[in-house]
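For this depiction, one protein chain was excluded, whereas all remaining protein chains were kept in their positions.
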Amino acid sequence: MPVLDVAQLTALFEQQFPQAIETGAVLEEVGDMWARLRQPIEHRHLRPGDTVSGPTLMGLADRAVYTAVLAQIGDVPLAVTTSLHIDFLRKPTQRDVIARAELLKLGKRLAVGAVTMYSDGSDEPIAHATVTYSIPPR
Amino acid sequence: MPVLDVAQLTALFEQQFPQAIETGAVLEEVGDMWARLRQPIEHRHLRPGDTVSGPTLMGLADRAVYTAVLAQIGDVPLAVTTSLHIDFLRKPTQRDVIARAELLKLGKRLAVGAVTMYSDGSDEPIAHATVTYSIPPR
Amino acid sequence: MPVLDVAQLTALFEQQFPQAIETGAVLEEVGDMWARLRQPIEHRHLRPGDTVSGPTLMGLADRAVYTAVLAQIGDVPLAVTTSLHIDFLRKPTQRDVIARAELLKLGKRLAVGAVTMYSDGSDEPIAHATVTYSIPPR
Partner (left out) sequence: MPVLDVAQLTALFEQQFPQAIETGAVLEEVGDMWARLRQPIEHRHLRPGDTVSGPTLMGLADRAVYTAVLAQIGDVPLAVTTSLHIDFLRKPTQRDVIARAELLKLGKRLAVGAVTMYSDGSDEPIAHATVTYSIPPR
């Protein structure tokens, strides 16, 4: 079960990742090996065709897995992303993006999470990502 | 050989991707099936540990392949990224990031590019990405 | 809903992919946008440490998504894999491997499926893959 709750994780991000906070992503809920985030969509997140930009979704996926890892193991600030794979599936609408990350593996050295993203109000995925984090020795 | 040069591609991006211009990435050179971009690093691109953020590198890789595709086939504004894979290899310094994209395939429906990124002045890669674009029927 | 059932899909594979049949993978069930396969493990599928080889799991993932695509759209023999990404999560046991493929997208030109694999009798995933197929114009 998680060792940090939504308030603790949000405070930790505000303290350690001031730039990341500027993305506007909001942690909504964490559970056993999962986390759900909401990305409000503003003009700066859009691309021609009024669709959400790829980098916005990639950053959200990265953050969602990082959040799920920290929720489980506590504050390990030197965990770093080693790889990210994303498939863009459908054109997002301009509504908020919901990301649900699930940890497929939480080992001593590597954590792997899968993230499915939706436009709020739809159940058809707009993107699916897998993200690997390297966890430093403790 | 390219059908658009650096000045034409830069103008095209300024016109169509005003938000993307805000990332600050600069197209330096295009050639036969390749493009080289420079990403100046500012405070907003950094993460704790004074390293370049993952989303900055992912956005740069995406842009580099898109640029290489447009250089070869001209203005096809509806080309969309269908997938991106990135391996983060070394901690970047705070210097500019140089991205060299090479098109591995430029088909009628799909284009695939590989991007290697370096901190300026170093020849050890900090990240390697492959990006697939879907090209609309013409 | 599927337009081909397990018996029809099995016959189609035996006819078109005689070499693939030699892998021994068995289609167990298909449903709306998903398929489940079983890979019996024999000596030739093992690696040192008595673990299932990576190529066995990669081939199974590829086949599982292809099966799910054909189940939905019927016999389209020229569909080809354009990319595959796999994360190996845990050491498999020597028991059969179960693969469950779910189609995340089934478009006119591209289909994307996610596959989760388990050693039979365990609910901890041993591998997770995403596979993209290009579907020829009809």
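Per-chain numbering from 1; labels A, B and C assigned in written order.
The working rule: a residue touches a chain if its C-beta (ideal position, glycine included) is under 8 Å from a C-beta of that chain, and two chains touch if they have at least 3 such contacts.
Everything quoted here is computed from the prediction, not taken from an experiment.
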- Message: In the whole complex, not just what's shown, which of B:38, B:90 or B:109 touches the removed chain?
- Response: B:90
- Query: Which is it among C:4, C:33 or C:86 that touches the chain not included here?
  - Reply: C:86
- Note on the structure: Where subunit C meets the left-out chain, the residues are 16-17, 19-20, 22, 43-44, 46-49, 53-55, 58-59, 62, 77-78, 80-88, 91
- Message: Tell me which stretches of subunit A touch the chain missing from the display.
- Response: 82-83, 85, 109-110, 132, 134
- In terms of residues, what is the contact footprint of the unshown chain on subunit B? 85, 87, 89-90, 104-105, 112, 114, 125, 128, 130, 132
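The criterion applied here is as follows: only the chains that are shown with their structure count from here on.
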- Message: Rounded to a whole Å, what is the gap between the Cα centroids of subunit A and subunit C?
- Response: 28
- If you average the CA atoms of subunit B and of subunit C, how many Å lie between those two points? 33
- Using the average of all C-alpha atoms in each chain as its centre, how far is it in Å between subunit A and subunit B? 23
- Query: For subunit B, which residues are shared contacts with two or more other chains?
  - Reply: 82-83, 85
